[in-house]
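After this line comes chain A, so read on.
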Amino acid sequence: MMTSAWTSPWLLPLAALFPLLLAALPAIPALRRHQLHLLPIAAIPALWAGLFVPDEATVTLTHALMESTWTMDHLGRVFQLFTAFGWLVAGLFSISYLRDHPRKGPFAIPFLLAMSGNLLLPTAADAVTFYTGFGVMSFASWGLVVHAGTPEARRAGRVYMTLVLLGELMVFPGLVKGTLWAESSLLSAIRTHWTLDPDPRFQIALIFFGFALKAGLFPFHFWLPLAHPAAPAPASAVLSGCMIKAGLLAWLRLLPLGEFAMPILGQTITLLAGTSMIGALVIGLTQTHPKALLAYSSLSKMGMMMLLLAPAMIEPQLAPAAIAAVLVYATFHSLHKSALFLGTALPPSRGKTGLMILLCASFAGLPFLSGALAKTSVKTLLDHPAFPNGQPFAPLFALSALLTLLLMFRFLLLTQLRPSNSKPQAPSSQLPAPHSALSWTLAVLAALLFPLLAQHFDLSTNPGYAYRPVTALTAEPALWGGLLLIAVWAIFKPKLPFHIPPGDLLNLLPRISRPWLARMETLLEETETRLNGAPGGLAYLIITLLLVGLMVSFSALI
Partner candidate 1 sequence: MMPPPWLLTLPVVLPLTFGILTLLFPSDWLARAGRHGALLCAATVVPCTRWIWQAGSLHQSLGGWVAPLGIDLYLDGMACLFLIFGALMGLGISFYAAAYFPPSPDGARTRNDLFWPLWFVTWGGINSLFLTLDLFNIYVTLELISVAGVGLILIAGTPGATRAALQYQMQALIAGLVYLLGVGLIYNVVGTLDLQLMGAELQPGPMKNMGMALMTSGILIKAALFPMHFWLPRAHADAPAPVSAVLSGLVVTVAFVILTRIWFAGLHRLAPFLLPRLLGGLGATGILWGGILALRQTRLKRVLAYSTVSQIGYLFLVFALTFHDAPGQGLVWTGAVYLAISHGLAKGAAFMAAGYLQKAEGSDSLQHLRGCARKHPVAVMVLAVASINLMGLPPSTGFIGKWMMLKASFYTQQWMLAVVMLGGGLLAAAYLFRVFEILLQPAETEFDKTQSDAPQTEKKPTALGYSPRGMLIPAMLLALATLVPVLFITAPEALLRIGAPVPFTDFISPGGAP
Partner candidate 2 sequence: MIVLELLSAFLICLGIFFFFASAVGLLRFPDTLCRMHALAKADNLALGCVIMGAMLRQTDLYAVGKLLLIWVVTLLSSATGGFLLAQRIRRKNLALERDI
């Protein structure tokens, strides 16, 4: 590619900041009516940059953010492309979806801000920029979660915010400590300098779990099933399709994968991710809200990706293969989830039902569709000669595939086959508005054409990766078992034995601590009121005595 203004590395920061710039435009009254049209436009430069800026293109802004650095590499490109695409599609979709909504402004601005933050991530090469993007994205998407303003949305927002903050709290010191020892804030430097740190385990754990909150790892996952049903469909699409992958990107950039072995962390993650992968599917099956169901599916898939990374922590040799597999799976998942979430908001029609079935089949990994491709990449990793104990993993993945199939079936039941059950938050008109139709078609096309895209963008770095339809058909016990189960279900229509409300674990949280906390707060407030009077004077006297005593005794010692 020739280097020109169109492929200049400066496009990387500019593309990420473009949505931020557009976010200021609704301040102009004339533009306020058309602010939704800004949403898809905002993602175009990033898509362009992902397509045309060459590898190794680097730009450093010396004065900004303590030497902000941006680099394009393969990993970044893949993330940049599916992220930008996800935002583009969701933006396009929202034009008609929110056209008659009274709260356009409160949607467009957080949407653009979150987009800007998310688009910063793939090409950000230093810790400060990365953390900035992550923070902007996380906090701005609070606005998306609470957009509906209902009590459920507010509760979801509170839970989301708590977890985001906890995540930031863990990530921040981890990054700072990393830069301390790397003597540079470049992510690559941090990644390679963990060994210099006398005790890196703690920081690595901080970084891992900090980003795991965003990615919805098992004990911290409950914000997702609360947030997705509450948020508008395009917001759910980007939350699940793009933003949830940010944690993944952070791990790939920061964790010393392939540098040294971290057996304890690796085993912990295996355990948690395994629980996440299977548990989310089980709970997801009991959901009645299609978007909550999809949220659990996302949780399961994120758990799966973590499960793919965990062996690489135990066995550094595996890292390249694991990363390649995760990359394929992440892209696949992003494209599908965007399309699925947007699909829930479309009014029912015959064409839509067909496409939805196709999409679900693909997502469930039925042969000859893009899901099969993603699944094969996982299998290739499991077959890797260095994989320590691949065999116990295989049944787990098979179980996951089976449950996914069931889950997708249930999703179809909830949305398409039994439309009375579905509660799409659709606009008043029954015909799909042109923007949503176009956007959804784009999303579905991209999801179904994933194999072509993967080939074009060189995702097949995994040497063992191949598209093997025949094996898929024959050697898939999960597939056949799943279809069998579906058939049984279709015939007997059993009632679900139980229903777990979204946000499972959160509902179990004990409320015993509440009165205790309240009492402590009251005590604190009483003390504060007292401090305002004479006891404040006493406090001051004590401090002065302490100061004087310390200083004078020190001088007497010398």
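On the choice of candidates, all candidates are chains of the complex that A comes from, given by their letters.
The definition used in the following text is that a residue touches a chain if its C-beta (ideal position, glycine included) is under 8 Å from a C-beta of that chain, and two chains touch if they have at least 3 such contacts; residues count from 1.
Bear in mind that the values here come from a model prediction, so they are computed numbers and not experimental data.
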{"item": "Candidate number, among 1 or 2, whose chain touches chain A in this complex", "value": "1"}
{"item": "Residues on chain A engaged by candidate 1 in the complex (per definition of touch)", "value": "27, 62-67, 103, 105-106, 128, 131-132, 135-136, 139, 142, 146, 149, 154, 157-158, 161, 165-166, 168-169, 172-173, 176-177, 179-181, 183-185, 521, 524-525, 528, 531-532, 536, 539-540, 543-544, 546-548, 550-558"}
